[in-house]
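Every protein chain of the complex appears in place save one, which is left out.
Naming follows writing order (A and B), and every chain is counted from residue 1.
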Amino acid sequence: MLLRPAHPSAAPTVALQAQILLASNQPGTAPDPRLAGLVAQLRTALPYVSYQLLGTQSGRTALGQSWRTELPGGEVPRGRYLELTPTAADRGAIQIQARVVQTRIVQGRATAETLVNTTLRLQSGGPPVVIGGPPHQSGVLVIVISASTP
Amino acid sequence: MGSTPERETADDHELVQRTKVGDRSAFETLVRRYQDRAYRVAYQILLHREDALDVAQEAFARAYLSIDRFRQSAGFYTWLYRILVNLAIDHTRARVRTNPLNSDAPRSVAAQRDVTGDPGASLETKELGERIARAVASLPVHQRTALTLREIQGLSYEEIARIMNCSIGTVMSRLYAARQKLQQVLGDEARSA
Partner (left out) sequence: MTTLVFKRSGCAAVRARLGPYLDGQVRGAKRQSVEAHVDSCGNCSAELQRLRTLRDELRRGMAVSISHQDAEQFWEKVERRIEGAKSTQQGIADWVREAFQLYPKFVWGSAAALGVVVAFVAGDLLLRPTIRPPATLAPMNGAPRTVIESVEGGPNSSVFLLSTPDQQLKIIWVLEQERS
């Protein structure tokens, strides 16, 4: 059975959420209670001891439409963002194209560069996927992406 | 014997070249040369001593780790300030999310001011300083940043535009708006005193 591709007349909407964390090894940072379960999982896979929630961004968009949220850091102010585009949805499975883009100054000109471009399949309300690695302050960003359909 | 800006720029170029080939002491010289200025810029944006130290040190560390990307077309300090201003502005956003009340302004700004001169003038200077500090702290961060780079660092509009990654027109607008706001605030305070 195929996932139903995006069609303008169908227009189901997808709720998206991105939790933006700062992972680091800064000593003395108190654990953020909002992240207890998630941090325990991340610690089994990543070499960082401290995880700080910088923000949670939510949005709702139709299939085929993009949703963007700014990410902190990068060379250029407001030049880094996450873009999620749900492309298909069927019986609780949601296909999403995710991109992280940042603006760099190359030979004096601002140039947008893709850091990662990925196609994901999530279960509505199910486990998230994590994109991490872009440096920020004394650590790296860890972005936790989840989605659901009504 | 002090160093002129031209001499400093030439020195900076050589120090950067030496840093690129692994001479850490050359970078230490750059840090010591600019640490006070970097701290002042960071402080005026963040209005918090520890945050300003944190961000200023982080900016230098980032500059060191990405020194290979630095092109000598702009001065070292322009490049450093760009990293610094980005970090500081990011920090203000992160700080608002986690602790909206985290700011020293205005009391410790007054305490940190470099008050010199005769004792008779210092009380008046201190009061003025506190009024200025309150007024500057009330500015939006981008206006405060532009004002700091212009009034404290003496940078040109072109340099400020490069550091803040905006047009010269935007620099002018931010400075104009900042000065108007400060005149208004300081004028209101004087009238109510």
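Here is the rule we go by: a contact is a pair of C-beta atoms (placed from the backbone, for glycine too) under 8 Å apart; a residue touches a chain by one contact, two chains touch by 3 or more.
Quick caveat, the model's predicted, so the values are computed rather than measured.
Of the candidate positions A:Pro72, A:Pro86 or A:Pro134, contact with the hidden chain is made by A:Pro134.
As for the chain not pictured, it touches subunit A at residues 1-3, 25, 41-42, 44-47, 91-93, 95, 100, 104, 113-123, 125-135, 138.
Counting over the whole complex, subunit B has residues 24, 28, 31-32, 35-36, 39-40, 43-44, 49, 53, 56-58, 60-61, 64-66, 68-69, 109, 112-114, 125, 128-129, 131-133, 136, 147-148, 150-152, 156-158, 168, 172, 175-176, 179, 182-183, 186 touching the chain that is not drawn.
Convention: only the chains that are shown with their structure count from here on.
The distance from the centre of subunit A to the centre of subunit B, with each centre set as the mean of the Cα atoms, comes to 32 Å. For subunit A in complex with subunit B, the touching residues are 22, 52, 54-55, 72-77, 79, 105, 107-108, 110, 136-138. For subunit B in complex with subunit A, the touching residues are 58, 71, 73, 82-83, 85-87, 89-91, 93-94, 97-98, 164-165.
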